[in-house]
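Take a look at chain A:
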Amino acid sequence: MHVGLEHYLTVSFLLFALGLLGVIMRRNLLVIYMSLELMLNAANLALVAFSRFNNKLDGQVLVFFIITVAAAEVSVGLALIVALYRRRRSAHVEDLTSMKF
Partner candidate 1 sequence: MDWNFIIFSVVKIAVAIGVLHAIAAYAVLAERKISAWIQDRVGPNRVAPPFMKYIPVLGPVLTRWGIFQPLADGLKFMLKEDFTPAGVHKAYFWIAPAVAIIPSMIVIAVIPFGSVMGHQQMVIANLNVGILYTFGIVSLGVYGIVLAGYAANSKYPFLGGIRSSAQMISYEISMGMSVIPVFLIAGALNLSSVIAWQAQHGWLVIYAPLSFIIFLIAGFAETNRLPFDLPEAETELVGGYHTEYSSMKFALFFLAEYSNMIAATGMMTTLFFGGWTLPFWGLDQPAHSIGIAIVQILIFLAKMCALMTVFIWVRWMFPRFRYDQLMDLGWRRFVPLAVVNILVTAIVLWAIS
Partner candidate 2 sequence: MANTFPDILFYVFAVLTLGCGALVIANPFSRNPVTSAMFLVLTIISMAGLFVLLHAFFLAAVQILVYAGAVIVLFLFVIMLLDLKAETMRRIKIYGFIAGIVSVGAILAIFMKSLGATPLNSDSAPAVEGNTEPLGKLLFTHYVVPFEVVSVLLLVAMVGVILLSKKNLD
C-alpha cells in the first residue's frame, strides 16, 4: 500500500497517545516531561506531513516555532524541577501534592 498522509497521521497519533499515556501514568516528573516532548513531536510530525501533502510550507514554519517554544519550555521546566527538587528532595508527582484542598 502506497504510503500517504493517513499513514503519517496514524504514526503521529500513536506517538501522541504514547506521550499521553506517559504523562498520565508515569510518576517521575522528568519522565512526564519527556512524554510531553513526545506529544510535541507527534504534533510536529503531523504538521510536517500536512505541509508535505498540501504543498505548503507553512506547516514546517509552525514546526520550527514549536521546536523553539519546546526548547524554551524545557529549559524553564527543568529549572523548575531542579528548584523543586532542592526544596523537597523529590521529583515524584505523588510527593508534590501541597496544592491539595
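Here are some notes:
The rule is short, and it goes like this: a contact is a pair of C-beta atoms (placed from the backbone, for glycine too) under 8 Å apart; a residue touches a chain by one contact, two chains touch by 3 or more; residues count from 1.
Selection rule: all candidates are chains of the complex that A comes from, given by their letters.
As the structure is a computational prediction, the values presented were derived from the model and not from experiment.
Of 1 or 2, just one candidate touches chain A in this complex, namely 2.
On chain A, the positions that touch candidate 2 within their shared complex are 2-9, 11, 13-22, 24-28, 30-31, 33-35, 37-38, 41, 44-45, 48-49, 51-58, 60-61, 63-65, 67-76, 78-83, 85, 91.
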